[in-house]
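Missing here: one protein chain of the complex. Every other protein chain is in place.
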Amino acid sequence: MKRFEILDPNSIEETCELLARYGEEAKVYAGGTALVKLMKKRLVHPSFLLDLKGIQGLHFIREEEDRLTIGALSTLREIETSPLVRQRIGVLGEMIHTIGSVQIRNVGTLAGNLCLADPASDPAPLLIALRANLKVAGSGGKRTIPPEEFFSDFYETALLPEEILEAIEIPFLPQHSGAVYLKHTMREAFDLGVVGVAVRLDLERKDGMCSDVRIVLGGVTSTPARLQKVEALLKGKWIDESLIARVAMTASGEVDPIQDVRASAEYRREMIEVFVERGIKNALERAKGGVS
Amino acid sequence: MKRQLELKVNGLGYSLEVDPHRTLLEVIRDDLGLTGTKLGCGGGECGACTVILDGKAVKSCLMLALDARGKEVWTIEGLSRGQALHLLQQAFVERGAIQCGFCTSGMIMASKALLDENPRPSEQEVKDSLAGNLCRCTGYVKIIEAVLSVTNTEKR
Amino acid sequence: MIIDGEFRVDAPIQQAWDFLTDMQKVASCVPSFEKIEVLNDQSFAITVSQKVGPIAVTFETQTHFTEVIPPNRLVASGRGKDTKMGSSFELTNEIDLLPVSEKETLVRYKADVKINGRLASVGKSLIKIVAKREVGKVVELIQEKIGGFSGEKV
Partner (left out) sequence: MDEYSVIGKRLPRIDAIEKATGTAKYLGDLKIPGMLYGKILRSPYAHAKILRVDTSKAESLKGVRAVVTGKDTQGLLLCVIPHLANKTPLAEDRVRFIGDEIAAVAADSEEIAEEALDLIEVEYEELPGVFDPLEAMKPGAVKIHEKGNVAIHISRAYGDVDKAFQESDYVFEDRFETQAQLHCCLEPHGCIVHFDRLGTLTVWITTQVPHPYRKMLADLLKMPMNKVRVIKVFMGGGFGGRFEMDPMEIIAYFLSRKAERPVRIINTQDEQFTTGRTRYPMVINIKTGVKKDGTMLAREVKVVTDNGAYNSHGITITMGVGTKCTYLWSLPNVRYEADVVFTNKVYGGAFRGYGNPQITFAIESQMDMISEKLGMDVKDLCLKNANYGGQVTCMGHKVTSCALKDCIEKAAETVGWKEKRRTQGDRGVGMASLMHTGGGVRLLFGDCNLSDVFIKMNNDGTIDLASGMAEIGQGSDTALAQIAAEELGIKVSDVNVITGDTWTTPQCLGAWGSRELFVAGNAAKKAALDLKQKLLEEASRMLGVGVEELVAKDRKVSVRANPEKSASIAQVATACYNRGRILAGRGCYDDPTTYIPDANTGYGGVPTYAFGTHAIEVEVDRKTGRVKVLNYVAVHDVGKVINPLLAEGQIEGAGLQGLGYALSEGLAWEEGIVLNPNFQDYRIFYINDTPRIKSVMIESGDPDGPYGAKGLGEPGMVPTAAAIANAIYDAVGVRIKSLPITPEKILMALKEKG
């Protein structure tokens, strides 16, 4: 690892000022699990790490009216094991459980995972499906970015050079709504997904028609891919097995999957169909049963 | 520029001066001479470097030493007192959960963090807690047995 | 890794040729282009930088025309290094021009891109995807700048 200095800003404002001052030379640092790895491989060599851990008020998981808000310093493990998360948005904890290992989740943060914008990120597609909002603070003030606009390319986000991700807001699931995250891996654990699929499906009432749905893929394109055509085929319909099978068949047509050492594009295409189908089925069951 | 690092390791206080780029693993091994914690892959994938930091298992190869400021670290050396082994160590020894031994301290520390938090885990919970620890020798069968055997004893 | 394809430009062959052999102009179509220094009419020092998330590389390349058959065929090859990243970069680009009509020219290209060293060992698949996309962008810009855009996209 190349040498660097750690700076300890006390506030978000100070962090943004430091970012403005040092530009590309500075990197924001929270859990650091991904960043330190890149630095050890000598692929990234910042001169300054801006350690957010000294900033008050970024480390929380709380309920705010109809939503959950998670601070930038909350670790993946804290979210995974939070009773509040389990009670309000259980699928979030389920998804996080599939990331890396306990040791990584004890240190890595949700915000850090999002800011890395790895195409195989698990939280990214789920947060889009859940209609989360990302609260961003910068020298120009605060703004909110929906996650579908946050991921702009492989490892690239919509954050401006002087902005940081401050918190993540996730609305509670309404009644008769079900959400699920499925990930197809080649190993049982400690594996990145060949395909990840997040579904949130809302029913008008129990056993009613689908009033809204979001289906988002991870791991198959440079950024999470929302399957809006598939969603449109489900919206306003009474969903049954045959409809699910039919729409799932169209799913892979909506994206152009990448090919890498984990899987070919062709296999990914097949898996999109399978997991979109399984994801919708699962979400539907949950919506009917009222479990999230 | 070196910075002050105050931390407790295995119950003992240390006051060190370290460069920011050094990992917790390097400081534990090179500065404190506690070589029971191993450097395997160096990329957070094998778990041989697992230590317990403020009650939580972490991979010390991916953590900057300065992140342990004011914290309490436990390594494999802190588990046994004299010749009296910790129950987990005893179980690993007796149940054949050790072959080459390179993964062992990481395995035991990850297991300890689990049992401290959840004294009676299921087999699945044991597996989930050791999901980031590689072993190339044992096929894991005896490691799982060893950890579960400790959960079945009354005192720990 | 080979990236090849063809595209049409709304320009007579000579105009297309003049554009494609003017490295200043071509360079302006490369999004990752940083600066160019013309060493002579066959050789150029070109600096390109590319960023993928937190990983940024800057290659200072030496590029030469190795085959020039006006107005039909141009072969250029370049190589460069990013010492900070312990990586090197090589590119051989073959371009063939064919007149389609008096106002339209077909451009066939075949780029052989090689990335060696640390970068290659970490992200071969990613490099390929990014390289293909960057070439796509270059082609689009060339089409735009040579003549009004009307050709088929690649």
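Going by the order they are written in, the chains are A, B and C; count residues from 1 in each one.
The criterion applied here is as follows: contacts are C-beta pairs under 8 Å (C-beta built on N, C-alpha and C of every residue); 3 or more make two chains touch, one makes a residue touch a chain.
In this text, all values refer to a predicted model and were calculated from it rather than measured experimentally.
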Contact set of the excluded chain (shown chains only): A, B, C
Residue numbers in chain C that touch the chain omitted from display: 1, 83, 86-88, 90, 116-117, 120-121, 124-125
Hidden partner interface residues of chain A, rising order: 1, 41-42, 184, 186-192, 261-264, 267, 270-271, 274
Those residues of chain B which, in the complete complex, touch the missing chain: 29, 34-43, 45-46, 48, 75-77, 79-80, 85, 89, 92-96, 98-105, 108, 127-128, 130-144
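Note that in this section only the chains that are shown with their structure count from here on.
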Category of the chain touch graph - line, ring, star, complete, other: line
Per-chain Cα centre nearest the global Cα centre, belonging to chain: A
Distance between the centres, which are taken as Cα means, of chain B and chain A, whole angstrom: 30
Residues of chain A touching at least two other chains: 41
Of chain A, residues touching chain C in the complex: 24, 27, 35, 38, 41-45, 116-117, 153-156, 222, 258-261
Contact set on chain B toward chain A in their complex: 1, 3, 19-21, 23, 42-45, 47, 50, 53, 56-59, 62-64, 66-67, 110, 113-114, 127-129, 131-133
Chain A-touching residues of chain C, taken from the complex the two chains share: 52-56, 84-86, 118-119, 122, 124-126, 129-130
